[in-house]
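Of the protein chains in this complex, all but one are displayed in their positions.
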Amino acid sequence: MIIAIKQGTPEEEIRSLAAGLEKQGVQVHVSAGVSQTVLGLVGDTAAIDADALSAHHLVEKVIRVQEPYKRANRKLHPSDTVISIAGCGAASGNTVHRIGDGFFGVIAGPCSVETPEQIVSIAQEVKKAGASFLRGGAFKPRTSPYSFQGLGANGLELLLEAKKATGLPIVTELMDMQQIDLFNDVDVIQVGARNMQNFSMLKELGCCKKPILLKRGYAATFTELLMAAEYIMRGGNDSVILCERGIRTFETYTRNTLDISAVPALKRQSHLPVIVDPSHAAGLSWMVPALSKAAIAAGADGIIVEVHNNPEKALCDGEQSITPAAFAELMKTLRKYMELEGKRLA
Amino acid sequence: MIIAIKQGTPEEEIRSLAAGLEKQGVQVHVSAGVSQTVLGLVGDTAAIDADALSAHHLVEKVIRVQEPYKRANRKLHPSDTVISIAGCGAASGNTVHRIGDGFFGVIAGPCSVETPEQIVSIAQEVKKAGASFLRGGAFKPRTSPYSFQGLGANGLELLLEAKKATGLPIVTELMDMQQIDLFNDVDVIQVGARNMQNFSMLKELGCCKKPILLKRGYAATFTELLMAAEYIMRGGNDSVILCERGIRTFETYTRNTLDISAVPALKRQSHLPVIVDPSHAAGLSWMVPALSKAAIAAGADGIIVEVHNNPEKALCDGEQSITPAAFAELMKTLRKYMELEGKRLA
Amino acid sequence: MIIAIKQGTPEEEIRSLAAGLEKQGVQVHVSAGVSQTVLGLVGDTAAIDADALSAHHLVEKVIRVQEPYKRANRKLHPSDTVISIAGCGAASGNTVHRIGDGFFGVIAGPCSVETPEQIVSIAQEVKKAGASFLRGGAFKPRTSPYSFQGLGANGLELLLEAKKATGLPIVTELMDMQQIDLFNDVDVIQVGARNMQNFSMLKELGCCKKPILLKRGYAATFTELLMAAEYIMRGGNDSVILCERGIRTFETYTRNTLDISAVPALKRQSHLPVIVDPSHAAGLSWMVPALSKAAIAAGADGIIVEVHNNPEKALCDGEQSITPAAFAELMKTLRKYMELEGKRLA
Partner (left out) sequence: MIIAIKQGTPEEEIRSLAAGLEKQGVQVHVSAGVSQTVLGLVGDTAAIDADALSAHHLVEKVIRVQEPYKRANRKLHPSDTVISIAGCGAASGNTVHRIGDGFFGVIAGPCSVETPEQIVSIAQEVKKAGASFLRGGAFKPRTSPYSFQGLGANGLELLLEAKKATGLPIVTELMDMQQIDLFNDVDVIQVGARNMQNFSMLKELGCCKKPILLKRGYAATFTELLMAAEYIMRGGNDSVILCERGIRTFETYTRNTLDISAVPALKRQSHLPVIVDPSHAAGLSWMVPALSKAAIAAGADGIIVEVHNNPEKALCDGEQSITPAAFAELMKTLRKYMELEGKRLA
């Protein structure tokens, strides 16, 4: 961390500021230039509050050189993290499903779980096409209190039926820690974009043993996303999958704007796997194939795609769901891209 | 709600779509134009899922004419809502504190509660200057897990001491429903910008009897803010105060961009009181007076301001806090503006 | 300017980099910290290309401490600039019209000049209500080539007729330097938001003797706006009026989002007058009074308002124009605000 001191500050006051900082556990190196004095802070600067420092009357500017996250930081953990989940029961064929470090994870399924037939048949179809994980919403965050809110606990049960039928691990969203006990047999817990900075939830999930799929908030910076991951990891849970799902911009043709640069940017800054959600990013089913290909080309470790057997009758977000047939077609194309990128499904 | 049908759709299919919609409880009026057929939906269209409809293969475009919120809608509740809170104990002088409908509410206090001396002395000073409510953070949402997270339950106790000392009602943030029992003596519960779409929390707060200060998410539209209020109101709690606190844009000189138009826009759309947070909006203490004046000039029903006796040593957000002296000065100016606008403190 | 050098860089290479920088006319002070070496640059750092430096393989980060603009910088020119324009002819009553340094300038008139009757009658009405300048578009920048593009040279002539009739100085937009000769009798040349970074035009206007009304581009930062002013001032023309007219954000209820913080921010950074355009900011006529009051409360030196005698039949932007009667009403209110703020009309 570098602190530019205001011009004309007496040396004595600078020394006193430096002493105060050293008490917070960092070393301070004072560099008195001709017209500008600069303090260089070394050590565990993550604990220094840059905002508070900026308010100090001697301080012109505070600049972080080091990233404020540690456990999520690739500099401190150079190798790629891989998330591994053992399939369950006879249907699984003992497959271990993986995301990261060369394994391209495909998570597919409907926006909402609706009926046993719907979820089991979609699960079977996406498995056949090559998906490694089944997604499906039981608890649904909806902008309107008057919209369908998901089947709740019943939806979770239907997901588990589909898991039993196909062996596919389950990915589903947790909206409230009070429901965590219902998630015992869920394989990957999703934290939605709107909860990315629900810090209470993040802290509690740090004590949980399951992988967390952490979606980027729709106006969150890369650093904020990594700090959210840091909240989880600090509690002892290192299995975090980052997910770019589109950010909010001025463009309205697409529901959100897929920030494809997030893939190389996050992978450079962090060792965690990074996946892309092409369905929520654009909100347009016809754009899913183009964005999925772009994701893998940009270096993503996987995608999470909405697939619905009858998008026109979907109880939510039908506009962005593709059919199982379109998904199978997409997977054919993606396999060619994986080959180019030296990735494989697991 | 208006639905533009794709050109060339056979009449029969349109009739079938209309019939399906009528089953959802609305009346459908088909207007067959020369080249464009349009369906007009009348009735309780809030329950119709516009996203799902947009996915329908016959549909070109779906346009909401009516707002999707009801309880928060000024069209259905023309008079201004006023939030009233009785002061407590001897120190209160039996004052009733109010926000809305001509009452300008000033909520002031430190970002974080730190010590009994700090919070009591600030409370006394802001009361003297004219504040009607004391704010102070006990549970703090911080971007970094390594930053000071607030004193928690102890912080709440200190706030209640300050309330006892001054009679000022307390406004403080709830980050987690699991802590709600600690909030029994809190007067106004704040929902932070990051929790504006924590729908589980909003639903539970609908069953609560206390006024809710609902901060606009930093990338939330007016409609989304009003829908978040609707979640609370639908549960039976009509005491919601909306708060504009700056949105995220490309400009980095200010921490956020105060969307001053939110004041007239929200007040036109809704009967709920609208206040402004000039401290978080810019993140710059010197800008607080200019933005506070702009808020009242634009029609706001109040402000929530960070005041700290020693901003340079504040444990968080010192950069945006003003001193009690600066606050007293600001209040003098605001009183003149209130007079111009026909508003008064209570 | 501060340059953080990558860790582990040999001293020799740092010295060589420093030497290269000194050749560009600045002094370099090397501060070798324990783990971080920092270069402090003193002198005319505006000429140093921070982007190019950032690409250097030894450089971790480049931080500007000094602003890159000089002539527009308040640090170098502490007193407020005031723009003065002598009224013309008998109708003017020899009034000098002013904006800045306590003078609140009100510029009013229609989006487009349409007919002699229209422009003269509006000019008379806004003058009567207290406007100091007449605005009106002759050359109109329109998103669509199929929309009305303004009356062009004829429109300018009609504006001059209205000037003759009322003595009000004229403010109108220049879209193309090839038309500059037509602007001889125009008093203030407006550079539209879309041309804010038309650097060729800015350079040429630097040689012009007329005041320039420079509108902020709808996605331009404060620094970029000030650098655009710097382009004009560097050519010798110091009469620049900055105008905040709304920025582009995700919110769609208003056409743009008025960035009210721009007023205190720009006035702190620069000595140039800052005005607000409440009409384009929101694109909603009913919001003009609230935003105009907010502008003056935030410290603006003036406003530019669209006034049309028949907004419903306006050939462009009727949605955001107010009637002369509404304008007269607004002026009554603004006079009270001016009094509070110690400002006056001229």
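Just so it is clear, A, B and C label the chains in written order, and each chain counts residues from 1 on its own.
In this section, a contact is a pair of C-beta atoms (placed from the backbone, for glycine too) under 8 Å apart; a residue touches a chain by one contact, two chains touch by 3 or more.
From a predicted model like this one, the values you see are computed outputs, not experimental measurements.
Contact with the chain not shown here comes from a single listed residue; of C:T9, C:S84, C:Q197 or C:T333, that residue is C:Q197. Considering A:Y69, A:F199 or A:F222, the position touching the chain not shown turns out to be A:F222 (whole complex). Think of the hidden chain as still there; on subunit B it touches residues 2, 4, 27, 29, 31-36, 38, 40, 42, 60-61, 63, 65, 248-250, 252. One chain of the complex is left out; on subunit A, the residues touching it are 219, 221-223, 247, 249-254, 257-261, 263-265, 268, 281-282, 286-287, 290-291, 293-299, 336-337, 340. For subunit C, the list of residues touching the undisplayed chain reads 46-47, 49, 51-52, 54-57, 68-69, 141-148, 175-178, 194-195, 197-201, 203, 217-219, 224, 227, 230-231, 234, 248, 283, 285, 311-321.
Note that in this section only the chains that are shown with their structure count from here on.
When chain pairs are compared by their number of contacting C-beta pairs, A-B comes first.
Chain centres here are Cα means. That of subunit A falls 41 Å from that of subunit C. In whole angstrom, the spacing between the mean C-alpha positions of subunit B and subunit C is 32. Within subunit B, contacts with two or more other chains are made by residues 219.
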